[in-house]
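Before I ask anything, let me first share the structure, which is written out below as structure tokens.
Here the complex is missing one protein chain, while the rest keep their positions.
Going in written order, the chains are labelled A, B, C and D, and every chain counts its residues from 1.
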Amino acid sequence: MRILLLNICFVIQSVTPQTNKNVLTLISDLFDNYSPKVRPTVIQDDPIQLDVSFYLSSVNEVSEVNEKLVTTGFLMLSWTDELLRWTPSDYNNTDTIFVPQNEIWKPDLVLKNGFKKFEELGGSFYYLQINHEGSVDWLPFNVFESRCSMDITNFPFDTQKCDIKFVTWSHFADQIEITKSTKGIQFYEFEANGVWDIIDTSSDIKKEDRESEVKFTIKLRRKSQYFILNIILPIVFLGFLNMLVFVIPVDAGEKMSFCVTVFLAFAVFLTIISTLLPTSSDNTPIIAMYLIVQLVYGVIALVITAFQLRLHHRDEEEEISKYWVMVVRLQRKMRCKKARVTEIVVSELTKKGSLDNEQQNNCRAQEKYEWKHVASTIDFFAFWSFFISNIVITVSMFSASSSQ
Amino acid sequence: MRILLLNICFVIQSVTPQTNKNVLTLISDLFDNYSPKVRPTVIQDDPIQLDVSFYLSSVNEVSEVNEKLVTTGFLMLSWTDELLRWTPSDYNNTDTIFVPQNEIWKPDLVLKNGFKKFEELGGSFYYLQINHEGSVDWLPFNVFESRCSMDITNFPFDTQKCDIKFVTWSHFADQIEITKSTKGIQFYEFEANGVWDIIDTSSDIKKEDRESEVKFTIKLRRKSQYFILNIILPIVFLGFLNMLVFVIPVDAGEKMSFCVTVFLAFAVFLTIISTLLPTSSDNTPIIAMYLIVQLVYGVIALVITAFQLRLHHRDEEEEISKYWVMVVRLQRKMRCKKARVTEIVVSELTKKGSLDNEQQNNCRAQEKYEWKHVASTIDFFAFWSFFISNIVITVSMFSASSSQ
Amino acid sequence: MRILLLNICFVIQSVTPQTNKNVLTLISDLFDNYSPKVRPTVIQDDPIQLDVSFYLSSVNEVSEVNEKLVTTGFLMLSWTDELLRWTPSDYNNTDTIFVPQNEIWKPDLVLKNGFKKFEELGGSFYYLQINHEGSVDWLPFNVFESRCSMDITNFPFDTQKCDIKFVTWSHFADQIEITKSTKGIQFYEFEANGVWDIIDTSSDIKKEDRESEVKFTIKLRRKSQYFILNIILPIVFLGFLNMLVFVIPVDAGEKMSFCVTVFLAFAVFLTIISTLLPTSSDNTPIIAMYLIVQLVYGVIALVITAFQLRLHHRDEEEEISKYWVMVVRLQRKMRCKKARVTEIVVSELTKKGSLDNEQQNNCRAQEKYEWKHVASTIDFFAFWSFFISNIVITVSMFSASSSQ
Amino acid sequence: MRILLLNICFVIQSVTPQTNKNVLTLISDLFDNYSPKVRPTVIQDDPIQLDVSFYLSSVNEVSEVNEKLVTTGFLMLSWTDELLRWTPSDYNNTDTIFVPQNEIWKPDLVLKNGFKKFEELGGSFYYLQINHEGSVDWLPFNVFESRCSMDITNFPFDTQKCDIKFVTWSHFADQIEITKSTKGIQFYEFEANGVWDIIDTSSDIKKEDRESEVKFTIKLRRKSQYFILNIILPIVFLGFLNMLVFVIPVDAGEKMSFCVTVFLAFAVFLTIISTLLPTSSDNTPIIAMYLIVQLVYGVIALVITAFQLRLHHRDEEEEISKYWVMVVRLQRKMRCKKARVTEIVVSELTKKGSLDNEQQNNCRAQEKYEWKHVASTIDFFAFWSFFISNIVITVSMFSASSSQ
Partner (left out) sequence: MRILLLNICFVIQSVTPQTNKNVLTLISDLFDNYSPKVRPTVIQDDPIQLDVSFYLSSVNEVSEVNEKLVTTGFLMLSWTDELLRWTPSDYNNTDTIFVPQNEIWKPDLVLKNGFKKFEELGGSFYYLQINHEGSVDWLPFNVFESRCSMDITNFPFDTQKCDIKFVTWSHFADQIEITKSTKGIQFYEFEANGVWDIIDTSSDIKKEDRESEVKFTIKLRRKSQYFILNIILPIVFLGFLNMLVFVIPVDAGEKMSFCVTVFLAFAVFLTIISTLLPTSSDNTPIIAMYLIVQLVYGVIALVITAFQLRLHHRDEEEEISKYWVMVVRLQRKMRCKKARVTEIVVSELTKKGSLDNEQQNNCRAQEKYEWKHVASTIDFFAFWSFFISNIVITVSMFSASSSQ
């Protein structure tokens, strides 16, 4: 069987081995009256039917600041050049030729929403394949820098949708009509981007204002792992460190210096984080708002601590106002209640009741009101209000941004 | 029915289907004696009338440091080439041709106030549409880097006005005359910039020194939200943190370390902020002045605190000068007055008068003058003078810059 | 003998000194009917056999962020142009000519997995050597920017494998067939990269989907010394510094400020290190995980210390819970045991037993339980658990990443 | 009168409206035997007389690091092409033609002291104006990157002098002779630089070694305001903050931490300032020397404070050496003298003498010598010596650099 096939091949080839002479003759015949200036349709009222497909090789860069998407890939442009048709049998069965791209008419397709001056696709060294029915294939490989408006509200859990639009710049739909395209974007030697996943692609042909346009759309989702580790984690940590100031007792003499150093650490972390966060005034990322909130928390903690110190070091002679006495009393009740609850739980678990009595005495006993106690009470209330509000804010903010 | 339509089509097309041959003949006829070197007016004394419109696609970059505006868009240039006129009926009703841009004469319009070497507009692959009356349309898409002197005094509430000027470089108004333009700048596939809003555009044609120039003006307003959150807020916070040093009692032993750490935090925040602030010696932004003021406040707070500590730790044996005694007395009076006022307000609100007596005793009682009291008095006066002056400065500076 | 040789030379030269005229005639004869548009095989069904070798001059850049490899070197392309053959004797024995590259047909080989628009190899000033049998040598020197997906998990002990793929873009394997290549990559004037060692190279010819492709593979190993000194060492140091907080006695009054300053130093070191670490969400470097772990350690140390201070400064009146008493007792036992072990070792070494008694008394004597002792016990347990766990983590992480 | 003029115009125009045909004929006549390769003088021994003027549009960049000056502007080159002369009356009074720049011979003027490969001036789309006597005007607009050696000793009060030199590269003064130039540099659409003022310009034509060269010189003065606010002010502030350490009493327990934090703040400010300071080993800016001096001050302050603390905490049992006793005695005398002087001044002003006695007693009374007093004496001397020397250094350094 294989021998048979070979034989046939041999026969065909031995009979009609088209030579370079044939090709040369064909080319000189074809290009004798050909001008690349004239749109190659016999009936000039008919538009050229252009097929445009996009094969993506890589997403090089997604810039939130410049709202820019940089992709590498190639277009496949196919059309019929009615003036480059021939009868293969006339040229020893030559049915395909390769011609440098500057020798023939080409559609002037350009990237419509680009960042740069329009450039011709391809290059002078490209060869275009033309078959005997005049159908031409052109595969210009290029880097495409397209504009893409981005919404970074949910950074780093965001999804972006970018269009890459091509249009035949100098011609109207009457002259060149983009007719077909592949469904979505094809991939060719694709290598994934380190930060973005492609979750969907689509393509769309539009005709409006006599313009014929093809639009390729890429939907990208950010891989958030890196940003969770390097932005969210440190910020959340620092936010919670802030509360520790209310754990440190006033007597340790380190409250203020601790608090301001955490504030400082916050500032230092900001120098790292601020280079990672995208900047825009259009939509503020939730994470940036969270940063501001933590900064405000830091300031409030410092203010509270400073006044607390003032109270703590007040002369014992100065009387404590009724308001403060009430606050201290409230705190003592709460602690006792909590202690009792814990106690009950513990006693139930451990089936022992011996500590019960003393603890309760403890709760009743303290009825002195000194400035010290006021300061300590502030610690108590500030800690719990910070702790609870911070957890609520943190959870609500991140669930809001990551849920989308 | 469809057959009928096809028939009609056939008939119409069979009668006047202009073919590529017609176009080829037309082109060869037109360009036979045509030289792109000669300005295409029959009467050479007449200037070419040139219409220039600007279609903006995006504002890519506004650089305060380099005083540069980078825009993307295209120009629409229209003129009449009197040598490319023909009678359509002679060429089977062909009334429009597309010609590569290098085949014909073009005006040498360039960006007058640019940052780069002059470059030819368009590219060799552009086709220009020419109708049978010789009117030519050229739509070169480009990136325009124009110079624009900026006033950043009111940063981040500033408004900038930038000109993009085009001129026909080698020709004078006698040869090429820019005649018409669209009103202002048109938008084409415009995507808004993340930092700047376009609030107005205009266009203007000028003739002076035989130069014919068209000027497009863009008025931009900065979106200040990002800068308020990332520059103004942290600075204002730090400015007010500074005052807390006067709240901390000397006995806490953390006054100095607090004060210098806030100063340090200020320095760290500066490393972030300084990369966001535009730099220029021509006009200092008010916000930069505010920074300097806050820095000075920090230094003053440190100096006061250091001397305060010295006073506080002075030997009790050293006598307190009369000056200081007076100051302490003044402070006591003010606090008592304030206390009384509060008291009255409180007593009126709560209808209780019991605390009245003791408080007043308190006010009268303290007549000892130790160095400790002097230090504490300094706290009092420094805090209130810092607090009030800082609020005044902050409000006046930001209202000044944002009002414009 | 030498004279003889010279004579022969003379004779040969005097007989056949080919002149520029001969070469000129040859060239005009050869190129008379030659068209660079036509693939130079007599039988057009035969593919051109193309040999491709790669000579590497340097590895300019390896970018983990952009997943890019930039190399400098040249390709050696060899093929047979069947239309450029001649009989040397016809042209006075001229058997080699040099022709500018744009005069003849060349294969349109391009870098398949590149970062840029396809560019023609070589340049208009290159001369190609053609011998009388039509074999052509082309040595285009270029900078190749190829995509290379990288796995930085084991940074800085990682090894990367990068492909540099070339393909004849416009032609299929039926027209141009890449046949041979050198084994691996050759080196030409190679200068080693400061960061990467080349440990292996290979080459591979593939034919699929009618595409004929040659793939050169470089295996690179990172020189880790720089990163060990500048990243790993400082991080490990800081990780261990963190534990010192449990060595400092509570009475020194510097526990908290030490701990938070170490945290701050960590943040500052991060600003240096973060610029050296490659960023990607695909695979997190183990070293980045280690950083996070150390950050968590810092936070935990702060939390423990804050609560410890609270316990330490608790009123002596408050009773110590049973749980804490047990913990303190446990610690005392462990220390005594350790002391005894040390003691025995010491006594064996020094042959003295005198201290034995007192020490043991010491161990037995302390049976008071104050809050101070609780705080001190926390120090003991926290230090040893941090110390051991940190060593385990450090050793396991680095052995994991460096072993590969 | 106007009508008359119009009439005349009409007459002239109606009689001789030169048409495109005339221009076309003229051009074809002129360029028939014209070769852009041949220098267009009839007598080849005569040099071409070339006028070169420089019109500056903006100073884009002045880089101290790279010693580079980047300017934008255009040159005006004028010469006489003796082969492009015609009698206007022969061509219907056509006396000016515009010719693309590549059609005619041009002098190969290049930027002699540039940073880049030589590039041809202008571009293929430039038209050159030629009048009937052969005089040619060429106005190539370009960005000029010229080398300029800079002396930054007096930064930020420095003045730089930069040359922009042009030379006809391939020709000697025998072939092309630069003859005239405008006086200095002209300005065209000039927009001032944000950092540099142009204080003077000049131009100079030189002939040496058969080279004909034209040199334009720009004298620039830095606008120092920005640098005063952002570099000098913070450094001076920090320098003086350093001294406060000697104001803080040892008992406050914050001396050392204050001192080292100021040192740290200095380091942080340096990270900002170091990006603003020009770097060069040729001439160190005085401001950099000042920074070093302040750094040394900081170190000395730390050393003094550390030893002072040691003295302060010395056992009271250790005897104070005679040397220290003398120093303490000296300080007491000085303070009493100062106190007395102040006192006298005060008493004279206030006409009161009552405080006199006590103060003097005070001065005499203290005759105990403890280690505490030694530490306090060190404070006194260190503060005043630092204060005075720092003022002297600051004033002398800035007056030295700003006076020039």
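Just so it is clear, contacts are C-beta pairs under 8 Å (C-beta built on N, C-alpha and C of every residue); 3 or more make two chains touch, one makes a residue touch a chain.
On a predicted model such as this, the values are computed, not experimentally measured, just so you know.
Touch with the chain omitted from the figure is made, among C:Ser57, C:Asn131 or C:Ser402, by C:Ser57.
For the chain left out of this panel, the touching residue among C:Val143, C:Ile199, C:Val296 or C:Met334 is C:Val143. In the full complex, the hidden chain is touched by chain D at residues 33, 35-45, 65-67, 82-83, 106, 108, 110, 112-120, 147, 149, 165, 169-171, 175, 253-257, 260-261, 263-264, 267-268, 270-271, 274, 279-282, 284, 288, 292, 295-296, 299, 302-303, 306-307, 309-310, 312-313, 318-319, 321-322. Where chain C meets the missing chain, the touching residues are 13, 17-20, 22-24, 27, 57-58, 60-61, 72, 94, 98-100, 103, 122-129, 139-143, 189, 191-192, 194-195, 222-227, 229-230, 233-234, 237, 240-241, 244, 247-249, 251-254, 257-258, 261-262, 264-265, 268-269, 271-272, 355, 358-359, 362.
Here is the rule we use: only the chains that are shown with their structure count from here on.
Chains that count as touching both chain A and chain B, per the definition above, do not exist in this structure. Using mean Cα coordinates as chain centres, the one most removed from chain B is C. At the interface between chain B and chain D, under half of the residue numbers appear on both sides, which makes the contact a different-residue one. Taking each chain's centre as the mean of its C-alpha atoms, chain B lies 26 Å from chain D.
In chain D, no residue reaches two or more other chains under the touch definition. Contact topology of the protein chains: linear, an open path with no closing contact. Two chains count as a pair here when they touch; such pairs are A-B, A-C, B-D.
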